[in-house]
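Below is the structure I would like to discuss, written out as structure tokens.
All protein chains but one are shown at their positions in the complex.
Up next, subunit A:
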């Protein structure tokens, strides 16, 4: 009791009396008690009143329904999904790391001292998260946007949105928009509640306009003990954990790894010899996107393209808890993995364990070697110290030295004396190490070639450690294979399992007859005969099962080996490797000296063409002996392949997909219990009676397939059907490889998404290791077919409306496209109505235009974003343009206008010789037939070079043109044409990971920057300046009509020859005198007009005066009214407020 009193009193549980919980409870209660309430719907309430409205609402509902639909995409990921990447982004000093720390604390109850690199945590039974903090730098932002599944945009509420947030949003929108949530921090800086509320409201709405209305914006109200309030963080964590990622096109078609660990595995000797030698590195991370095949090339963002030297799947460092029945997650399952954050000192690699020791805890005597010498000069050097230092200075390791000095007992033999020895050596050569043997190839080869010794020990320098490996077993793969080959050749029957030899007719015939019997009698024993080809080996029919199973097991790899040669593991990338197909001229004896792969290729070659220059014929003509199909029995043997035969047998043939099919179906139903034995057992069940069983199961599969995807049945049929199809494909993908072992599957389909991979990459510039900063994300993206080629790409580009300037053609821009970032020089163009791409000097201000640039190709429909300046101290908006790739081409067909100007040098009627337009006769030949025009609008055509028409001395480049009319010597002649514009073949990959991260990457400079730097003024073409136009009045000569024409003209049109008068004519000179009466009238009218004018003037003055008075009066009134109204309003509000307060008080 005492203890109870000491505890703080908990609030007692309050049963909800209203709301959904209460309703549910009451329903359950009623059900329990057996009360059934049958609600009869009120029909009248939902009747249709207006037909039109009903129709409208129906169509609206249908429209909404259709809008909701998306074309279903296939999800090719199986098994455990990789951790969900949560990128936390925001301007500096806004509390990003604290958000991560708080979230990690909330999820795993762990404290993270500092956030460096991705932090992986297990959140639920099926969900993991990887938190990444986005550094405040454009390059990092770009890389983060490419990997983010969810972006938490942290915003300083007290300050408002900053440019970084919007830049990040824009980058994300271009690279496929992941889910976005906003987080407002620093809200404790407001001490005015009203202001806080207004700010929240304002920021929320601004956020909504940018993303979509209703986007989630979180408020973290303030710090408690330097942490966000746990309740708020918990809410945020819950919202984070329910978000599901959506598949984005680029990411689902490219594998990528967000590396959470980097190790330098260069042999230390090399580093010692040359500090700046190219390094070998290993990168670790979860595979995302799609399957990663061996031999794929990768792009490391900010470094470059590399072929992967070795890929291995490592055990998951942060694995999901094993499937149990517990509901929640146990505390010990809440794993946490942050290798770069400095938590946990133990790291596991493929073949090594790393122990992290802080640098300051280790003392290297080496370090003071260089500087220490002068200080040591005074005293004599210690012998021990000397010894240690000399040991540290060795260039070669002990084993290397040992390798070079060998004792030759038997003398060198170049030709092998016995096969066995060679075999042993072979085995030695191909140790099962995968990639490791590659990393130290030099030493090994020496061993194999020169050394006859039987020492079964291998030294290897790996991961900076010297490791000695004792070899106690023969290599399974290689040796077994060799033996298997021998066996195979004996026991392999070409008739059934694949390949037919032309001369092998006899057995063929037998076999077919056997088969015919089988189908007729249908007893298991007879069926056995079908398999049983080698009578020598498996003569006894009663024991048919045993060899059958073995054969079935053995045959599978054999056929693959025959086709692909060598053991499966050696089928590493053939791309980019010199691989020769063995020549046939070499004798058989020499086969032993060849690498394995080739030998087996030859084995395969025995039955097929094998000859490197064989004829390229796809048609199969080698039918060998033809059976006499006219005979009835022969025909009967294939009777069941025809509709006239036994349908059930044919169905059996189709249904029975070998031994593999059975296992697949089992696994669908989750029969995981002892797969090993179960499979074997079933494999012959299958043969006896498996057909029907399979049929049933198949039917069931289809049913299940159908039911799974559509839980809501009211979706429109088409989408539904598509979804169903995709679901079937997905299940098939999952099932088909189930019976294969892991290694083969990886070889066939690649590493599955969600595996933790170790990528080994060779010859990386040392700067990558030198300037490695764990805070910056390392993105490793796979490169698809043809994406490592370079070419021209055409994109639809729009200048970002927040970027202040238009972009200039051929000014370098930095684009982020696909995984890559590079600088390139685009040429902007616009498509005219006739399909011509006309060059633009500048991008349009508010319109899309085409941009053509040179760079590594990406598939059409890939978006990209362009920058001009990556520096952090730029005030404006850094994103200059957004764009999408339309197509790529080997050439860019962009043209610009060209106007060639010439002057006539000789005119002959309608023909004129134009000079100064062309520089050579060759050029004229190019333009023959093109149209020209004079300034006055006389049209013409270029005919030919006018050399031979003029005297022969005439200079080159004079063209003969004809016009529709004679032109003047003063005329200028124009030729308007289009000339192609070359797009510079320039692209410069951004190597931001190869320099200190705080330094801004410098690439090619724009014209403006260069001019500014070198203080060069903008060049001005004087001719382009506007000058005042001086126009002289044109003097026209009088019209002269030739006499011959005049003669024919009618009289009216004839020019009249009227002599000029010296004096004015009488009519002009005559004066007008009015009559007296008229004069009187005229005077009166004038007087009246005068009076009228005077009156009007007077009236106008008075009117103006009146109006002024009226205006003044009106203004006065208005003033008074305004005052009154304000008073009234004030009173009203006061009243209302009082009323409100009163009601509130009364409510309380």
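Note that in this section a contact is a pair of C-beta atoms (placed from the backbone, for glycine too) under 8 Å apart; a residue touches a chain by one contact, two chains touch by 3 or more; residues count from 1.
One rule holds for everything that comes next: contacts and distances are computed from a predicted model.
Q: Which one, "Large ribosomal subunit protein uL3m", "DNA polymerase epsilon subunit 3", "Sedlin" or "RNA 3'-terminal phosphate cyclase type 2", is the UniProt name for the chain you do not see?
A: UniProt lists the chain left out of the view as "RNA 3'-terminal phosphate cyclase type 2".
Q: Among A:888, A:963 or A:1001, which residue is in touch with the absent chain?
A: From the options A:888, A:963 or A:1001, the contact with the absent chain belongs to A:888.
Q: Where the complex has a chain not shown, which of A:12, A:244, A:618 or A:1065 is the residue touching it?
A: The one listed residue touching the chain not shown is A:618.
Q: Among A:785, A:1036 or A:1051, which one touches the chain that has been omitted from the display?
A: For the chain that is not drawn, the touching residue is A:785.
Q: Of A:138, A:857 or A:932, which one is in contact with the hidden chain?
A: Among A:138, A:857 or A:932, only A:857 touches the chain that is not shown.
Q: Counting contacts across the full complex, list the positions on subunit A that touch the omitted chain.
A: That gives, for subunit A, the contact residues 74, 76, 253, 290-291, 293-296, 304-305, 495-500, 512, 515, 527, 530-531, 551-552, 555-556, 559-560, 562-565, 571, 573-576, 578-581, 583, 585, 604, 607-609, 611-621, 623, 626-627, 629-630, 632, 635, 637-645, 647, 650, 653-654, 656-658, 660, 687, 729, 732-733, 736-737, 740, 744, 747-750, 784-786, 788-791, 856-857, 859-861, 884-891, 989.
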